[in-house]
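Pasting a structure below so you can have a look.
A protein chain is absent from this complex, but the other protein chains hold their places.
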(Lines give C-alpha, C1' and ligand atoms only; values in the text may rest on other atoms or scores of the structure.)
Protein backbone atom coordinates (compact mmCIF):
# COMPACT_ATOMS: atom_id res chain seq x y z
CA UNK A 1 0.00 0.00 0.00
CA UNK A 2 1.48 3.32 -1.08
CA UNK A 3 1.76 6.13 1.44
CA UNK A 4 -0.77 8.94 1.09
CA UNK A 5 0.61 12.30 -0.07
CA UNK A 6 -1.99 13.92 2.19
CA UNK A 7 -2.52 11.83 5.31
CA UNK A 8 -3.80 14.80 7.34
CA UNK A 9 -4.41 18.55 7.28
CA UNK A 10 -3.07 18.87 10.81
CA UNK A 11 0.39 20.29 11.34
CA UNK A 12 2.38 21.11 14.45
CA UNK A 13 3.01 24.75 13.58
CA UNK A 14 1.69 27.54 11.31
CA UNK A 15 4.92 27.36 9.33
CA UNK A 16 4.38 23.67 8.58
CA UNK A 17 0.81 24.53 7.71
CA UNK A 18 2.01 27.05 5.17
CA UNK A 19 4.35 24.44 3.71
CA UNK A 20 1.38 22.09 3.38
CA UNK A 21 -0.57 24.83 1.58
CA UNK A 22 2.27 25.08 -0.92
CA UNK A 23 2.21 21.32 -1.41
CA UNK A 24 -1.55 21.41 -2.02
CA UNK A 25 -1.10 24.18 -4.59
CA UNK A 26 1.59 22.28 -6.46
CA UNK A 27 -0.45 19.11 -6.42
CA UNK A 28 -3.25 20.98 -8.15
CA UNK A 29 -0.82 21.79 -10.95
CA UNK A 30 0.53 18.25 -11.14
CA UNK A 31 -2.95 16.80 -11.46
CA UNK A 32 -3.47 18.74 -14.68
CA UNK A 33 0.10 18.38 -15.99
CA UNK A 34 1.56 15.11 -14.71
CA UNK A 35 4.74 15.40 -16.80
CA UNK A 36 7.48 16.72 -14.47
CA UNK A 37 9.71 17.72 -17.37
CA UNK A 38 7.00 19.94 -18.85
CA UNK A 39 6.33 21.51 -15.45
CA UNK A 40 10.02 22.22 -15.01
CA UNK A 41 10.19 23.90 -18.40
CA UNK A 42 7.11 26.02 -17.70
CA UNK A 43 8.49 26.96 -14.32
CA UNK A 44 11.45 28.75 -15.90
CA UNK A 45 9.33 31.42 -17.58
CA UNK A 46 6.72 31.34 -14.86
CA UNK A 47 9.21 32.35 -12.19
CA UNK A 48 10.16 35.40 -14.23
CA UNK A 49 6.62 36.80 -14.43
CA UNK A 50 5.45 38.89 -11.51
CA UNK A 51 1.75 38.29 -12.13
CA UNK A 52 2.33 34.54 -12.32
CA UNK A 53 4.19 34.64 -9.01
CA UNK A 54 1.35 36.57 -7.41
CA UNK A 55 -1.07 34.03 -8.91
CA UNK A 56 0.88 31.25 -7.22
CA UNK A 57 0.79 33.16 -3.95
CA UNK A 58 -2.98 33.47 -4.30
CA UNK A 59 -3.51 29.74 -4.67
CA UNK A 60 -1.29 29.16 -1.65
CA UNK A 61 -3.34 31.72 0.29
CA UNK A 62 -6.57 29.89 -0.52
CA UNK A 63 -5.12 26.55 0.52
CA UNK A 64 -3.65 28.11 3.65
CA UNK A 65 -7.15 29.22 4.65
CA UNK A 66 -8.19 25.58 4.58
CA UNK A 67 -5.16 24.31 6.48
CA UNK A 68 -5.36 27.08 9.08
CA UNK A 69 -9.05 26.42 9.70
CA UNK A 70 -8.34 22.70 10.01
CA UNK A 71 -5.79 23.44 12.72
CA UNK A 72 -8.01 25.84 14.64
CA UNK A 73 -5.50 28.48 13.62
CA UNK A 74 -2.93 26.93 15.97
CA UNK A 75 -4.41 29.10 18.71
CA UNK A 76 -2.80 27.13 21.51
CA UNK B 1 -32.39 5.59 -12.14
CA UNK B 2 -28.89 6.78 -12.99
CA UNK B 3 -26.27 6.97 -10.27
CA UNK B 4 -25.42 10.44 -8.99
CA UNK B 5 -21.97 11.75 -9.90
CA UNK B 6 -21.95 13.48 -6.50
CA UNK B 7 -23.73 11.35 -3.93
CA UNK B 8 -21.92 12.94 -0.99
CA UNK B 9 -19.20 15.44 -0.02
CA UNK B 10 -17.93 13.06 2.66
CA UNK B 11 -14.75 11.11 2.03
CA UNK B 12 -12.74 8.74 4.18
CA UNK B 13 -9.46 10.64 3.90
CA UNK B 14 -8.08 14.10 2.97
CA UNK B 15 -6.53 12.58 -0.12
CA UNK B 16 -9.89 11.31 -1.33
CA UNK B 17 -11.30 14.73 -0.49
CA UNK B 18 -8.72 16.35 -2.72
CA UNK B 19 -9.62 13.93 -5.51
CA UNK B 20 -13.27 14.93 -5.10
CA UNK B 21 -12.26 18.62 -5.34
CA UNK B 22 -10.61 17.84 -8.66
CA UNK B 23 -13.75 16.07 -9.86
CA UNK B 24 -15.86 19.08 -8.87
CA UNK B 25 -13.52 21.41 -10.77
CA UNK B 26 -13.68 19.30 -13.91
CA UNK B 27 -17.42 19.04 -13.71
CA UNK B 28 -17.60 22.82 -13.73
CA UNK B 29 -15.76 22.76 -17.04
CA UNK B 30 -17.90 19.98 -18.49
CA UNK B 31 -21.09 21.83 -17.66
CA UNK B 32 -20.03 24.68 -19.93
CA UNK B 33 -18.36 22.52 -22.61
CA UNK B 34 -20.11 19.15 -22.73
CA UNK B 35 -18.21 17.96 -25.81
CA UNK B 36 -15.41 15.68 -24.57
CA UNK B 37 -13.51 15.93 -27.85
CA UNK B 38 -13.36 19.71 -27.62
CA UNK B 39 -12.23 19.52 -23.99
CA UNK B 40 -9.51 17.05 -24.94
CA UNK B 41 -8.26 19.35 -27.69
CA UNK B 42 -8.24 22.38 -25.38
CA UNK B 43 -6.46 20.39 -22.72
CA UNK B 44 -3.40 19.94 -24.94
CA UNK B 45 -2.55 23.63 -25.05
CA UNK B 46 -3.92 24.24 -21.57
CA UNK B 47 -1.48 21.83 -19.98
CA UNK B 48 1.41 23.71 -21.57
CA UNK B 49 0.53 27.06 -20.04
CA UNK B 50 1.77 27.74 -16.52
CA UNK B 51 -0.89 30.32 -15.71
CA UNK B 52 -3.61 27.98 -16.89
CA UNK B 53 -2.25 25.23 -14.67
CA UNK B 54 -2.19 27.57 -11.69
CA UNK B 55 -5.76 28.60 -12.57
CA UNK B 56 -6.79 24.96 -12.44
CA UNK B 57 -5.06 24.59 -9.09
CA UNK B 58 -6.98 27.61 -7.82
CA UNK B 59 -10.37 26.15 -8.71
CA UNK B 60 -9.35 22.89 -7.03
CA UNK B 61 -8.30 24.88 -3.94
CA UNK B 62 -11.70 26.56 -3.74
CA UNK B 63 -13.53 23.26 -4.10
CA UNK B 64 -11.20 21.64 -1.57
CA UNK B 65 -12.23 24.29 0.96
CA UNK B 66 -15.80 23.11 0.57
CA UNK B 67 -14.98 19.42 0.77
CA UNK B 68 -12.65 19.89 3.74
CA UNK B 69 -15.26 21.89 5.66
CA UNK B 70 -17.87 19.24 4.86
CA UNK B 71 -15.63 16.60 6.40
CA UNK B 72 -14.81 18.60 9.52
CA UNK B 73 -11.27 18.68 8.14
CA UNK B 74 -10.92 14.96 8.86
CA UNK B 75 -9.79 15.96 12.35
CA UNK B 76 -10.31 12.51 13.77
CA UNK C 1 -47.20 37.05 -8.67
CA UNK C 2 -44.26 35.61 -10.62
CA UNK C 3 -42.39 32.64 -9.25
CA UNK C 4 -38.99 33.36 -7.70
CA UNK C 5 -35.98 32.00 -9.64
CA UNK C 6 -34.33 31.40 -6.26
CA UNK C 7 -36.93 30.38 -3.69
CA UNK C 8 -34.37 28.62 -1.48
CA UNK C 9 -30.72 27.58 -1.20
CA UNK C 10 -31.74 24.20 0.18
CA UNK C 11 -31.55 21.16 -2.05
CA UNK C 12 -32.21 17.50 -1.45
CA UNK C 13 -28.80 16.31 -2.62
CA UNK C 14 -25.24 17.58 -3.29
CA UNK C 15 -25.81 17.04 -7.01
CA UNK C 16 -28.85 19.31 -6.99
CA UNK C 17 -26.81 21.78 -4.96
CA UNK C 18 -24.16 21.79 -7.64
CA UNK C 19 -26.84 22.41 -10.28
CA UNK C 20 -28.07 25.36 -8.22
CA UNK C 21 -24.51 26.72 -8.07
CA UNK C 22 -24.44 26.62 -11.88
CA UNK C 23 -27.75 28.44 -12.04
CA UNK C 24 -26.44 31.13 -9.67
CA UNK C 25 -23.33 31.56 -11.83
CA UNK C 26 -25.36 31.94 -15.02
CA UNK C 27 -27.71 34.39 -13.37
CA UNK C 28 -24.70 36.57 -12.54
CA UNK C 29 -23.92 36.69 -16.24
CA UNK C 30 -27.52 37.37 -17.25
CA UNK C 31 -27.78 40.28 -14.85
CA UNK C 32 -24.98 42.06 -16.71
CA UNK C 33 -25.98 40.92 -20.21
CA UNK C 34 -29.76 40.41 -20.30
CA UNK C 35 -29.85 39.78 -24.07
CA UNK C 36 -30.03 36.01 -24.56
CA UNK C 37 -28.98 36.25 -28.20
CA UNK C 38 -25.78 38.07 -27.26
CA UNK C 39 -25.03 35.53 -24.53
CA UNK C 40 -25.58 32.69 -27.01
CA UNK C 41 -23.16 34.26 -29.47
CA UNK C 42 -20.51 34.84 -26.79
CA UNK C 43 -20.94 31.30 -25.55
CA UNK C 44 -19.71 29.87 -28.86
CA UNK C 45 -16.20 31.29 -28.51
CA UNK C 46 -16.25 31.04 -24.74
CA UNK C 47 -16.74 27.30 -24.82
CA UNK C 48 -13.65 26.94 -27.01
CA UNK C 49 -11.31 28.70 -24.58
CA UNK C 50 -9.80 26.59 -21.82
CA UNK C 51 -9.15 29.52 -19.48
CA UNK C 52 -12.70 30.74 -19.92
CA UNK C 53 -14.03 27.29 -19.07
CA UNK C 54 -11.87 27.19 -15.96
CA UNK C 55 -13.12 30.67 -15.07
CA UNK C 56 -16.69 29.40 -15.30
CA UNK C 57 -15.76 26.46 -13.08
CA UNK C 58 -14.30 28.89 -10.55
CA UNK C 59 -17.49 30.93 -10.28
CA UNK C 60 -19.47 27.71 -9.87
CA UNK C 61 -17.03 26.64 -7.14
CA UNK C 62 -17.59 29.89 -5.24
CA UNK C 63 -21.34 29.57 -5.50
CA UNK C 64 -21.16 25.90 -4.53
CA UNK C 65 -19.40 26.94 -1.30
CA UNK C 66 -22.45 29.02 -0.46
CA UNK C 67 -24.98 26.35 -1.38
CA UNK C 68 -23.05 23.61 0.42
CA UNK C 69 -22.80 25.69 3.61
CA UNK C 70 -26.50 26.50 3.41
CA UNK C 71 -27.25 22.79 3.33
CA UNK C 72 -24.94 21.87 6.18
CA UNK C 73 -22.95 20.00 3.54
CA UNK C 74 -25.75 17.43 3.27
CA UNK C 75 -24.06 15.59 6.13
CA UNK C 76 -27.09 13.50 6.89
CA UNK D 1 -29.60 63.06 6.90
CA UNK D 2 -29.25 61.07 3.66
CA UNK D 3 -30.53 57.53 3.51
CA UNK D 4 -27.90 54.78 3.66
CA UNK D 5 -27.41 52.78 0.44
CA UNK D 6 -26.72 49.77 2.66
CA UNK D 7 -28.86 49.91 5.79
CA UNK D 8 -28.69 46.16 6.36
CA UNK D 9 -27.44 42.87 4.92
CA UNK D 10 -30.68 41.16 5.85
CA UNK D 11 -33.21 40.41 3.16
CA UNK D 12 -36.54 38.63 3.21
CA UNK D 13 -35.65 36.08 0.55
CA UNK D 14 -32.64 34.53 -1.23
CA UNK D 15 -33.66 36.30 -4.42
CA UNK D 16 -33.53 39.69 -2.71
CA UNK D 17 -30.21 38.65 -1.21
CA UNK D 18 -28.86 37.98 -4.67
CA UNK D 19 -30.08 41.39 -5.81
CA UNK D 20 -28.24 42.94 -2.87
CA UNK D 21 -25.07 41.07 -3.89
CA UNK D 22 -25.38 42.65 -7.34
CA UNK D 23 -25.79 46.08 -5.76
CA UNK D 24 -22.68 45.51 -3.64
CA UNK D 25 -20.70 44.49 -6.72
CA UNK D 26 -21.77 47.56 -8.67
CA UNK D 27 -20.99 49.83 -5.75
CA UNK D 28 -17.43 48.50 -5.75
CA UNK D 29 -17.14 49.64 -9.36
CA UNK D 30 -18.71 53.04 -8.66
CA UNK D 31 -16.31 53.71 -5.82
CA UNK D 32 -13.38 53.49 -8.24
CA UNK D 33 -15.13 55.16 -11.19
CA UNK D 34 -17.72 57.63 -9.86
CA UNK D 35 -18.54 59.04 -13.31
CA UNK D 36 -21.76 57.35 -14.45
CA UNK D 37 -21.21 58.37 -18.07
CA UNK D 38 -17.83 56.64 -18.15
CA UNK D 39 -19.30 53.52 -16.55
CA UNK D 40 -22.11 53.48 -19.12
CA UNK D 41 -19.61 53.73 -21.97
CA UNK D 42 -17.43 50.93 -20.52
CA UNK D 43 -20.50 48.78 -20.00
CA UNK D 44 -21.17 48.63 -23.72
CA UNK D 45 -17.97 46.73 -24.53
CA UNK D 46 -17.97 44.94 -21.19
CA UNK D 47 -21.31 43.31 -21.84
CA UNK D 48 -19.99 41.89 -25.13
CA UNK D 49 -17.05 40.07 -23.54
CA UNK D 50 -17.72 36.63 -22.11
CA UNK D 51 -14.79 36.69 -19.69
CA UNK D 52 -15.86 40.08 -18.39
CA UNK D 53 -19.37 38.79 -17.82
CA UNK D 54 -18.01 35.80 -15.94
CA UNK D 55 -15.82 38.18 -13.92
CA UNK D 56 -18.91 40.14 -12.94
CA UNK D 57 -20.63 36.91 -11.96
CA UNK D 58 -17.63 36.04 -9.78
CA UNK D 59 -17.77 39.29 -7.82
CA UNK D 60 -21.51 38.79 -7.33
CA UNK D 61 -20.80 35.24 -6.09
CA UNK D 62 -18.33 36.54 -3.50
CA UNK D 63 -20.76 39.18 -2.29
CA UNK D 64 -23.59 36.64 -2.25
CA UNK D 65 -21.50 34.49 0.13
CA UNK D 66 -21.48 37.41 2.54
CA UNK D 67 -25.17 38.20 2.19
CA UNK D 68 -26.19 34.54 2.45
CA UNK D 69 -24.12 34.05 5.61
CA UNK D 70 -25.59 37.22 7.10
CA UNK D 71 -29.07 35.80 6.56
CA UNK D 72 -28.30 32.38 7.98
CA UNK D 73 -28.87 31.12 4.44
CA UNK D 74 -32.59 31.87 4.79
CA UNK D 75 -32.91 28.39 6.28
CA UNK D 76 -36.35 29.07 7.72
CA UNK E 1 2.82 57.48 19.00
CA UNK E 2 1.15 57.61 15.59
CA UNK E 3 -2.48 56.70 15.24
CA UNK E 4 -3.24 53.29 13.74
CA UNK E 5 -4.81 53.30 10.26
CA UNK E 6 -6.74 50.19 11.34
CA UNK E 7 -7.63 50.40 15.01
CA UNK E 8 -10.57 48.00 14.68
CA UNK E 9 -12.64 45.98 12.22
CA UNK E 10 -15.82 46.97 14.01
CA UNK E 11 -18.07 49.58 12.47
CA UNK E 12 -21.42 50.98 13.48
CA UNK E 13 -23.19 50.17 10.23
CA UNK E 14 -22.86 47.98 7.11
CA UNK E 15 -22.21 51.09 5.05
CA UNK E 16 -19.25 52.05 7.23
CA UNK E 17 -18.10 48.46 7.01
CA UNK E 18 -18.12 48.68 3.24
CA UNK E 19 -16.11 51.90 3.43
CA UNK E 20 -13.58 50.09 5.61
CA UNK E 21 -13.38 47.29 3.03
CA UNK E 22 -12.50 49.89 0.41
CA UNK E 23 -9.83 51.32 2.69
CA UNK E 24 -8.36 47.85 3.21
CA UNK E 25 -8.27 47.26 -0.55
CA UNK E 26 -6.50 50.55 -1.21
CA UNK E 27 -4.00 49.91 1.54
CA UNK E 28 -3.05 46.66 -0.16
CA UNK E 29 -2.20 48.68 -3.26
CA UNK E 30 -0.27 51.31 -1.31
CA UNK E 31 1.85 48.69 0.40
CA UNK E 32 3.18 47.55 -2.99
CA UNK E 33 3.33 51.02 -4.57
CA UNK E 34 3.97 53.60 -1.84
CA UNK E 35 4.41 56.49 -4.28
CA UNK E 36 1.12 58.40 -4.35
CA UNK E 37 2.00 60.17 -7.59
CA UNK E 38 2.51 56.86 -9.39
CA UNK E 39 -0.76 55.51 -8.01
CA UNK E 40 -2.57 58.64 -9.18
CA UNK E 41 -1.16 58.27 -12.68
CA UNK E 42 -2.08 54.57 -12.84
CA UNK E 43 -5.56 55.35 -11.57
CA UNK E 44 -6.32 57.44 -14.67
CA UNK E 45 -6.09 54.48 -17.07
CA UNK E 46 -7.33 52.03 -14.48
CA UNK E 47 -10.63 53.84 -14.04
CA UNK E 48 -11.27 53.60 -17.80
CA UNK E 49 -10.95 49.81 -17.94
CA UNK E 50 -14.05 47.80 -17.11
CA UNK E 51 -12.16 44.65 -16.12
CA UNK E 52 -9.91 46.66 -13.82
CA UNK E 53 -12.93 48.23 -12.16
CA UNK E 54 -14.47 44.80 -11.65
CA UNK E 55 -11.13 43.61 -10.25
CA UNK E 56 -11.23 46.44 -7.72
CA UNK E 57 -14.78 45.48 -6.81
CA UNK E 58 -13.63 41.90 -6.26
CA UNK E 59 -10.93 42.87 -3.78
CA UNK E 60 -13.43 45.06 -1.94
CA UNK E 61 -15.85 42.10 -1.86
CA UNK E 62 -13.21 39.86 -0.28
CA UNK E 63 -12.35 42.47 2.33
CA UNK E 64 -16.04 43.10 2.97
CA UNK E 65 -16.44 39.40 3.81
CA UNK E 66 -13.87 39.87 6.56
CA UNK E 67 -15.36 43.09 7.91
CA UNK E 68 -18.91 41.74 7.79
CA UNK E 69 -17.93 38.57 9.67
CA UNK E 70 -16.06 40.66 12.24
CA UNK E 71 -19.25 42.63 12.88
CA UNK E 72 -21.50 39.60 13.13
CA UNK E 73 -23.09 40.92 9.93
CA UNK E 74 -24.60 43.82 11.90
CA UNK E 75 -27.53 41.50 12.63
CA UNK E 76 -28.86 43.69 15.43
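Letters A, B, C, D and E mark the chains in the order given here, with residues in each chain numbered from 1 onward.
In the analysis below, a residue touches a chain if its C-beta (ideal position, glycine included) is under 8 Å from a C-beta of that chain, and two chains touch if they have at least 3 such contacts.
Computed from a predicted model, the values in this text were never measured in an experiment.
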Chains in view touching the one left out: A, E
Residues in chain E touching the chain absent from view: 4-10, 24-29, 31-33, 38-39, 42-43, 45-46, 51-52, 55-56, 58-59, 62-63, 65-66, 69-70
Positions on chain A where the hidden chain makes contact: 13-15, 18, 22, 46-58, 60-62, 64-65, 68-69, 73-75
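The criterion applied here is as follows: only the chains that are shown with their structure count from here on.
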Turning angle required so that chain B lies on chain C, C-alpha fit (0 to 180°, nearest 5): 60
Chain A-chain D separation of Cα centroids, rounded to whole Å: 31
Overall pattern in which the protein chains touch one another (line/ring/star/complete/other): line
